[in-house]
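All protein chains but one are shown in place.
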Amino acid sequence: MLFLLTLLVFFTFVKAEVIRVFAAADLQYALREIAELYMKKYPEDKVELIFGSSGKGYAQIKAGAPYHVFFSADMKYVESLYKEGYALKEPKPYAIGRIVVWVRRDSGLDPSQFPQVLFDKRVRKIAIANWEHAPYGRAAKEALESYGLFDKVKDRFVLGENIAQTASYITSGAAEIGFIALSLTKSPKLEKMGRYWLIPEDKHKRIVQGYTITKEGKNVDRFYQFVESSEARKVFVKYGFVLPGEKP
Amino acid sequence: MIDLGALWLTIKLSLITSLILLVVGIPLAYYMAYSKSPFALILEVITTLPLVLPPTVLGFYLLILFSRNSPLGSLLENLLGLRLLFTFEGLVVASVIYSLPMMTHPLISGYRSVPKNLIEASWTLGKSKLETLIRVILPNMKSSILVGLVLSFTHTLGEFGVVLMVGGNIEGQTRVASIVIYNAVEAIDYKTAHIYSAALLLLSFFSLVALYLINRRWFL
Partner (left out) sequence: MIRVKVKKKLHGVKGDFWLEVDFEMGAHFVVLLGPSGSGKTTLLRSIAGLETPQEGYIEVNGSVWFDSKKGINLPPQKRQVGFVFQDYALFPNMSLLENVMYGMKIKDKGKALELLKKVRLELLKDKKPHQISGGQRQRVALVRALAREPQILLLDEPLSALDEDLRATMQEELKNFQREYAIPTLMVTHSWEEALKLADRIIRIEEGRIKEEVKPKRTPLKFIDKRLEGEEVVLTVSIEGKVWELSINKKDLLQGVSKIAPS
């Protein structure tokens, strides 16, 4: 009991000022790397990352969540926040995302055989992010629609709450194939585990991803600007993002 | 090295929650156990609701209630500077509501298990209801109190749906063990998920072992 009380006291006092960032789940690995670079450069700051679907971040910020910086996977959510008075800065694009068809290597499926591969007998479930609040899910839906396949495969969908959860459905074997962000497949773990095929960009609307400082974020300009630094841009490129104003 | 901060946060949350519930539960359950008014029955139903409601329903209502745009939310923030949404304090309030039946149910049956004769004997010996409660009723339902404490502690340990709705996922504030497990699985970090899951499993297991051990010794 005494031990636990000591812990309580400990936790009440160790509470540093932090930069709290809510980011779309496709940034799971890229932003982690950028945050580490930033903290190496400015050790007095602590960057805390919270990942989820862009729609969830939008809703939580409107409800008063104490996030300072918001990275959406599209422009829509950041622009709405700005218009509704929940953001300090006019939203800026930081990257353009791509979606891929992804399978586990041990599934024996060939993603480049898209779209026929969806009708392989071994494919029982198809993972896709919920297009209601995940921009990558929306793009995947658009792509399937432009192939004229959406209604033919939708019975086999398993919906991820965000794009990272969608990926975990495939890695855990709950689905044999799925649509995820290119940036996720570039993480060491997924790179080893699976194979992907890039869906041509003309099959869906461009996934222009924007970010902003929320009304809670008072002293986070340094981090906000760091995202546009050459160091940070290198990381985005490494994870397969196209940068705004650049050709792929 | 895996960060165990969220585990300690969870234990802290569960401890604070069960202690608050004990203080709240003793008078509340007393009223529900002994009052014959129809309001007591309605209250018993209301306090049981968190047991049967999906946590997301509870979470949704709390989200609306705690929001800065709601009368309660704005009152608390303007008057006390207290914010309940996405904060540890809010998580404590939510957990207290979420685990309320885990405390009130054992306490109510504890109260009802104390023979009416003992209470009446205390009254005829000139002791007030409060003194009777402290000196006769509570000491004779120690095991129910312990059951209430352990159940509300373990129930809060595993809280997920409500936290997800009103807590968000903020390190040191609302990132509790169950959220860490959820995130770790999403990030395909099975090592963290395993460690946290095992920790919760063991913690719950040994809390219950302690409960059963103490109960046996009290009854034999």
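Residue numbering begins at 1 within each chain, and the chains themselves are lettered A and B in the order written.
The criterion applied here is as follows: a residue touches a chain if its C-beta (ideal position, glycine included) is under 8 Å from a C-beta of that chain, and two chains touch if they have at least 3 such contacts.
What you see is a predicted model, and the numbers here were worked out from it, not measured in a lab.
Within the whole complex, touches from the chain that is not shown fall on B.
Touching the missing chain, out of B:Trp8, B:Tyr34, B:Phe60 or B:Trp123, is residue B:Trp123.
By the touch rule set out above, subunit B reaches the unshown chain at residues 115, 117-118, 120-128, 135-136, 139-140.
Please note the rule applied: only the chains that are shown with their structure count from here on.
Listing the residues of subunit B that touch subunit A in their complex gives 8-9, 11-12, 15-16, 63, 67-68, 73, 83, 85-87, 168-172, 183, 185-188.
On the side of subunit A, the complex with subunit B involves touching residues 4, 7-8, 11, 14-15, 18, 20, 25, 28, 48, 50-52, 60, 63-66, 162, 164-165, 167-168, 171-172, 189-190.
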